[in-house]
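Notes for the one structure printed next.
Heads up, one of the protein chains got dropped from this complex, but the rest are sitting where they should.
Let's turn to chain A:
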Amino acid sequence: MKEERTKFAVEIPYLGSLILTHSLDKQVPALKEFPPEDRPNSTIVFWSFRIMVGLGMLMIFTGLWSLWLRKRDKLYTSRPFLYLALWMGPSGLIAILAGWFTTEIGRQPWVVYGLMRTADASSNHSFVQMSITLILFVVVYFALFGAGLGYMMRLVRKGPKIDEGKETNDGGPGQKRTPARPLSAADDSGESDHSHSLTKEI
């Protein structure tokens, strides 16, 4: 970052100019043209952007691979692909977070671009007060996400059901047909439906 040089560059000519200035030949102002105090932390942005794009590419690759496997009837049996699909599980969340980091850190030091700096916009709360509440939020979110993750793992261990959407239950009073909330969509009642689990077939 201090050298003001880009290692690991991937270049597509014209594209950046097209997105940012809506024309092929206008120049995108370079980072070095801004005074150092108006620049964001380029190291974090550099990596968070590449993590986001890299994961996006991996998602496309996973999709294409699955199409190819499906055509050759190996979609459910190719172990390397299934492991990739498993490991791609959290990729969406990570990519979203990386994209969020890119925009939020990339726009620093401005909170309203060109008008107000983040440092001028913050309330004058004491350091202690902000630390305590931040720690409180971190603890609460870890506890609740931990519980949620535990529940999701419980569902994952049970494996998916086959013939989903072909239930004989027609709904009606006292019989739920469509779940009202995301976590209610997965049916974890009773242990009997293990026989329908796909995991047994592999």
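Couple of notes before you dig in:
Quick note on the criterion: a contact is a pair of C-beta atoms (placed from the backbone, for glycine too) under 8 Å apart; a residue touches a chain by one contact, two chains touch by 3 or more; residues count from 1.
Please note the rule applied: contacts and distances are computed from a predicted model.
When the unshown chain is looked up in UniProt, the name that turns up among "Cytochrome d ubiquinol oxidase subunit II", "Oligopeptide ABC transporter, permease protein", "Xanthine dehydrogenase family protein molybdopterin-binding subunit" or "Serine/threonine-protein kinase RsbT" is "Cytochrome d ubiquinol oxidase subunit II".
Across the entire complex, the residue among A:67, A:94, A:112 or A:144 in touch with the chain not shown is A:144. If you put the missing chain back, the residues of chain A touching it would be 123-126, 129, 133, 136-137, 140, 144, 147-148, 151, 174, 176, 180-181, 183-184, 188.
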